[in-house]
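Only one protein chain is missing; all other protein chains are in place.
Residue numbering begins at 1 within each chain, and the chains themselves are lettered A and B in the order written.
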Amino acid sequence: MSAARPAFSSALAHALKDALIAGIVAFGLFILLLGFLTDDQRGPLRLLSRPVLLASAVGIVFAGRFIVSVIYHYAAALRYWLALIWSMVCGAAIKFKWPLLAIMLIFAVIRIYYAPQTWPLTAVAVATVFIAVRFGLSAAFLMLAVLFPVAFYDNPYFLGIAIIALTYIMLGWGLNIVVGLAGLLDLGYVAFYAVGAYSYAIIAQTYGWSFWVCLPLAGLFAAFFGILLGFPVLRLRGDYLAIVTLAFGEIVRIVLLNWVTFTNGPNGIGSIPRASFFGIPFTAGDDGFAARFGLEFDPTHRTVFLFYVILALALLTNWVTIRLRKLPVGRAWEALREDEIAVRSLGINPTNTKLTAFAIGAMFGGFAGAFFATRQGFISPDSFTFPESALILAIVVLGGMGSQLGVAIAAIVVTASFELFREFEQFRLVIFGFGMVVIMVWRPRGLVSTRDPTAYLKERKTISVEHVAEGRG
Amino acid sequence: MSGTPILSLNALTMRFGGLLAIDDLSFEAKRGDITALIGPNGAGKTTVFNCITGFYRPTSGSIRVTRDDGKVFALEKLPDFKIAQRVHVARTFQNIRLFAGMTALENLLVAQHNTLMRKSGYTVFGLFGTPGYRSAEREAIELARHWLAKTQLIERADDPAGSLPYGAQRRLEIARAMCTNPVLLCLDEPAAGLNPRESDELNTLLRSIKNETPASILLIEHDMNVVMEISDRVIVLDHGKKISEGTPAFVRNDQKVIAAYLGVEEDAVDQAEAEVRA
Partner (left out) sequence: MSEPLLSIKGVSAYYGSIAALKGIDVEVMPGEIVTIIGANGAGKSTLMMTICGNPQARKGSIVFEGRDITHLPTYQIMRMKIAQSPEGRRIFPRMTVFENLQMGAATAEGGDFKSDLARVYSLFPILEQRSSQRGGTLSGGEQQMLSIGRALMSRPRLLLLDEPSLGLAPLIVRQIFTAIRELNQQEKLTIFLVEQNAFHALKLAHRGYVMVNGKIAMAGTGKELLEKPEVRSAYLEGGR
């Protein structure tokens, strides 16, 4: 009788076999791609060989597969221990939160003492951690968002990134209604973003109405398009729904590209009226914002204003979503995701439920689009391509479908890493891919893999992800 | 109105391509009764259910439901959710279709969707938290609480439906159906997988539904103990046709039914063999 634990030697043997096969496959694939190089720079076309590169590539595949195979053999045990360590760390963090906060406070004081000019940043950091400990992660995020411009006032670059991040958070929250709550796989969300942006631009340019008037109109147009998309896809499921929504996104983009008389085609629409502080423009003149409020003119004023506008819009999206979840329509969305047949058997009209999800999700996309137009001052069909839709969907899925906090974290991670890894031009995609694999192994159902119930009799117990359906449309 | 049947099927036929699943079926279910639909596997029982509840559109024939106020509905023309919404016909499923990721309470609140939608002004009032909507929500939770208590699920009200043990899930599905205030409750094998004690509890629950609510019950079941104990009337199907109907005692002893479905009691076989050998 063999031992109860998988013998290490058998794990090694298996891993060696896997690595060997992988190495052979790699050799077959790489021999032409890497092993040989065509060169026509100096004279006629000739073939150079790169045996060292080929050997190293095959070697890396061999070694990597070997390591992965050994790890995989102990996957179950590894997962168990990792989960145990993670829960211990979280438990310790929660248990010792006040001592940890005190330590952080001491470090902060020391830092300010030695580098007084960093006091806004340090103060904000400490305050955030305090709020997180006392009131929870969501409250901390909110406070951080509100105080962000204060902390980074002299860094318009970071403010710019923050505005982008908030835009994607809003888009993520909007798509979350369709994909996360209702379980409808929408791959063409960027269409509503585009409709919002273009309708804002055209209305603002043609009629000259202020941002706050054009914004609801842009949302209305986008919602209309949401219903337009909803009708033909009502009976589609899963993959078919995804493909048709993808096509819809492309159709909108191509129409925008070709309807030159209306949308100016590939040249886009420029000189979109910039945002003003409720009528007061952000210019250097005497009627400008700075003069009116007795401040020295600073182009950052507009950026800060835009920051708070997008923050308000995002918070509106969040508030509406949270409210809707507790209302019958929101529950119907989540029930639809779980089991459409059961929903029908309870007398709920699935058509209306799906259309409502599309329309409301689209509306928030439209708002985000209008904001985008006014911030950039210029829009063109190039900004509304399929990779944008895919990115927003990735944010929703990464966040953990249905979870507001998860989507926000995911949007920040994705946006921030895009910017921060700009330096690593070549390797940015490799890092991105690696990150995706890690997430898929560690958190296959998204970062925040729990669901909060919307009503409770005695106590609110969060539901772990294994019970929650993924939604097939 | 108590004389008229709640449900009446007439010459119902269901064809799937070349396959004749239901063949010219007619029967009635009396108001306030518990009517059982039994028969061998593949006889077409669930197909009948799917026709009644609108998941299939019958090839021909009619299905009529007459409410207490006299209003008659022709179900063969209505889509599934309209039958549940307008006629108040509720059903459970053979394979249990709960909203697994939602709590037991939430499942019961979803069932009250239509009422709550109206009271929330189609979401608008609800969004701003008007007192009218808030009281409607409280009432809905009370109704849910009532049915959770009736099905002994109060302790698990806040647990996700998917984590409940099998017997509890079956009871929750019935509770959810009852939260739609149905006039006709269609149960598809409610006792499947229940041990004898749980079956007894099911019998008690169904009897209390029959006596305390206006609902009439139509059920498909293989567990003869349940069928014999609580049905007022039994209809037997085989190969899509009705082969017997009557009181449980009558059907129990009908030769056609024994041959096609019940089989002879093993004790009776042993006894007969003993007699032959003697």
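Convention: a contact is a pair of C-beta atoms (placed from the backbone, for glycine too) under 8 Å apart; a residue touches a chain by one contact, two chains touch by 3 or more.
Keep in mind that what you see is a predicted model, and the values were worked out from it rather than measured.
Chemist: Looking beyond the chains shown, say which of B:T13, B:S62 or B:Q94 touches the absent one.
Modeler: Touching the chain that is not displayed is residue B:Q94.
Chemist: Among B:E137, B:E173 or B:E189, which one touches the chain that has been omitted from the display?
Modeler: B:E189
Chemist: Identify the residues of chain B touching the omitted chain, counting contacts across the whole complex.
Modeler: Considering the whole complex, chain B reaches the absent chain at 16, 38-43, 45-46, 94-95, 165-167, 189, 192-200, 222, 224-225, 260-263, 266.
The criterion applied here is as follows: only the chains that are shown with their structure count from here on.
Chemist: Which residues, counting only chain A, touch chain B once they are in their complex?
Modeler: 320, 323-324, 327-329, 331-332, 334-335, 337-339, 341-350, 451, 453-461, 463-464, 466-469
Chemist: For a test of understanding, state which residues of chain B touch chain A in their complex under the given definition.
Modeler: Against chain A, the touching part of chain B is residues 53, 55, 80-86, 88, 90-91, 93, 97-103, 105-106, 109-114, 116-117, 120, 123, 126-127, 141, 145, 148, 154, 157-163, 176, 180.
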